[in-house]
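A single protein chain has been omitted; all remaining protein chains appear in their positions.
Showing chain A:
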Amino acid sequence: MSSFMHLVRPNVLAPAVSSQNTGPISVKIHSSALLTMLEIVSKQVLNNKRVLGSLLGYRNEDGLLIEIRDAFMVPINENGDSITIDEPIHKSIYQLYKKSHPKEMVLGWFGSSNKIDDNTSLIHDFYSKGVDRAYPHPAIYLNIEYLNEQGQIISPKIMTYIGANIGQRSGTTNVSIGWKTTTINNSYIFTPVPNEIINNTISEKIAFNKFTKQNITNNTSVSSEVSNLSHLEEQLNNLQENIKIMIKFIESTNEQDRSKDENIDLIRQLSNSILNKPQLLTNPENLTKLFNDHNQDVIMIEYLTKAIKDQIELSSRLTAAAEAGKDTRQM
């Protein structure tokens, strides 16, 4: 986890950035987008060539909150200090993506490298200008670092940057970007901005938790099965586990620890949640009756549903038997 202190806000020159917006920028990365990027970057591990792609998602009105929701790869051709980005592909994939995600836009780009070099600026410049790119908003650069200084593979570190233009516009070179040779500014200063990995829906959370758990318990496993697992059973187990931990903690604390503020707080919270009982609990007889009635209802529903299931099966078998009988009768 990296922590950030925004003493100086990156000074970004982009038409949509108003000078009043001085709040810090925060980036939210959907876990699905992150895993997509990691998969794309995996290609780089094999042939050690730069791989990059476009970031897609939302940006709120003042441009301070950025949500990266998806990403796709864009082919490039890197040759020394020149780099060609396949703009037509970026454009057509983005246009197609836009059809099914009309509210999303290009936010910037992602890549994987362990240093920021001239080409980083070139690519950033490409994403900062022109239609179907981040313009008129400042582009985001997301870097996935998976190699340490010794060139060993480490667990990927995700950093997000916002690039600020520095120096004169005359920093021009004849580098082709896209298909055209344009005037480009390759002097950017990259300021890290904080990011956070999120799962938007509970379904994603359930799946993501499963991935991580599977990963911890069985580190060599590549596969895991999500379907057909009673989630309730698992949650009950989790709950039991939590209670066990709690009891163990309470039992293990000694006299001195008991008077610690945080532990007293914990006791207070626990006793509050036990004492805070609904009105119904004051009348146990009534409650028991309601409770039993409810159970009877559920059993009734279950019983009737089973009856329907049987009827369907019976109907299917009877029809088959009746129709099979017809042929012989005719003969």
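What we mean here is this: a contact is a pair of C-beta atoms (placed from the backbone, for glycine too) under 8 Å apart; a residue touches a chain by one contact, two chains touch by 3 or more; residues count from 1.
We adopt the following convention: contacts and distances are computed from a predicted model.
Visitor: What is the missing chain called in its UniProt entry, if the choices are "Acyl-CoA desaturase", "Small ribosomal subunit protein mS29", "WD repeat protein mio zinc-ribbon like domain-containing protein" or "Eukaryotic translation initiation factor 3 subunit H"?
Guide: "Eukaryotic translation initiation factor 3 subunit H"
Visitor: Pick out which of A:V41, A:L55, A:I83 or A:L122 touches the chain that's been left out of the picture.
Guide: A:V41
Visitor: For the chain left off this view, which of A:D62, A:D117 or A:E302 is in contact with it?
Guide: A:E302
Visitor: Out of A:T201, A:S252 or A:Q279, which touches the unshown chain?
Guide: Of these options, the touching residue for the absent chain is A:T201.
Visitor: Under the stated touch rule, tell me which residues of chain A contact the chain that is not displayed.
Guide: Interface with the chain not displayed, on the chain A side: 30-32, 34-36, 38-39, 41-42, 45, 69-70, 72-75, 86, 89, 92-93, 96, 99-100, 146, 153-156, 199-209, 211-213, 215-216, 219, 222-232, 235-236, 238-239, 284, 287-288, 291, 294-295, 298-299, 301-302, 305-306, 308-309, 312, 315-316, 319-320, 322-324, 326-327, 329.
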